[in-house]
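The complex appears here minus one protein chain, its other protein chains still in place.
Chain nomenclature is as follows: A and B, assigned in order of appearance, with residue numbering initiated at 1 for each chain independently.
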Amino acid sequence: MKFKLMVTALILMSCESASYTTSYDNAPTQPTPLKSGTEFLTPETRALQSDSFANPAFLWVDRGETLFFQTPISGQACSNCHTESVRPLKDSATQFPKFNSKTQTLFNLEAQINYCRVTYQQEPQLAYETEDLLALTAYTASRSKGRPLTVAVTQETESNFKNGRDYFFTRRGQMNFSCTQCHDRHWGQKLRGDTISQGHGNGFPAYRLEWESLGSLHRRLSDCDRGVRAEPLPLGSQTYIDLEFYLAVRATGLAVETPAIRR
Amino acid sequence: MKHLVKRRDILKSSLAVSFSLTTPALALAKTDDMTAAILDTFGRLPKESDAILLKIPPISENGYSVPVEIEVESPMTNKHFVKKIALFSDRNPLPLLAVYKLTPRSGLAKISTRVRLGGTQSVHAIAEMRNGDLISAKAKTLVTVAACVIL
Partner (left out) sequence: MANNIRIAAPKTVRKGEVIELKTLIQHAMESGYRVDKRGEPIPRKILQKFECFYDDTLIFEAEFHRGVAANPFLTFYTRAENSGILKFRYTEETGEIFEDSVEITVK
């Protein structure tokens, strides 16, 4: 059976009139009212997300929980260092991406988890998008479920913020689109049978029906880049982490929904 | 992961204009294929009946995972019970989706699951009763994004 690829062209946004002006301070453009991606799903898909048994993302969360309590050869399980009272993780996902003072870099959850593995567990780094890294990230993030994002720009993270914001506003790909065109200006509208949301990362890692799997926010970002026929960046790259940071600041106040279901 | 085979139902919108460079060769399963699959599974064709309740959302935003619920009226005793329930798609190239075998120990002939659907279509549930009756019900769903991988 052979099928031809359907080529979908987006034409509307190329005939925009005015260019977008942003004030170059540290305030992101925040769509109003702020709406999580969940609000753009059908009731059936939302029901799947809130079903704590049938939501397939919990298969990864369960696995992450097992890994969290598993003792590696070095003897230090994640759970040894992170308990309810010592370095608890229940609010962590609301603060990420976060500046790490030891490495002087901006970490997303995946980077922090890998840092703990290498530095504190003497375990090898987990490659991006592997089942184990997804599982640990989903488990960690799901512990902040329901709590609002509180990421703010500081002196240390100002350059990350700017880099992320630039990426968000730069047109790219054969279709010459920027993130802001879809997610700030056209959210709520239809695109190829999909409804464009405000482009928040608060549900990730999320189970996308189309992936038939759990996936990271960076995988979603690379799908958006590919969607405009641009070359996506490597998952876990600093620019995607900076973009993730911009998105988190932009989504301040939205609750963590991991593990979400998306189309 | 990319899909080898990709075909999307396009919703007309102010944002998207779609065209295909070449006419997509649609290899949709015909109703004949489904009939053949039913004959293959049960050896004969069923009668439509109200004794089967088939629930499927009228709009499925994604064909990769469509919830389906089937309930067959039956006392589920040793004498009267549902032996087998099968689910068919009238559009997927492989019309037979799943088969369930029940026993009097089931107590209730009710099943729910999630299926892949390659486009807007009717899903058919067929139940074979202990006394030999073969009954069916169907329900339609509009699939916004098809599960192309299974075509």
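Definition applied: a contact is a pair of C-beta atoms (placed from the backbone, for glycine too) under 8 Å apart; a residue touches a chain by one contact, two chains touch by 3 or more.
Please read all numbers here as calculations on a predicted model, not as lab measurements.
Here the missing chain is touched by one residue of A:58, A:96 or A:204, and it is A:58. Residue positions on chain B in contact with the hidden chain: 1-5, 64-66, 76, 87, 89, 92, 94, 96-103, 105-117, 149-151, in rising order.
Mapped onto chain A, contacts with the missing chain fall at residues 53-54, 56, 58-60, 62-63, 66-67, 131-132, 212-213.
What we mean here is this: only the chains that are shown with their structure count from here on.
Distance between chain A and chain B, defined via averaged C-alpha coordinates, is recorded as 34 Å. Touching chain B in their complex are the following residues of chain A: 1-13, 41-42, 44-45, 48, 186, 189-194, 196, 209-212, 263. Chain contact summary for the complex, chain B toward chain A: residues 1, 5-11, 13-25, 27, 57, 59-62, 64-65, 67, 93, 144-145, 148, 151.
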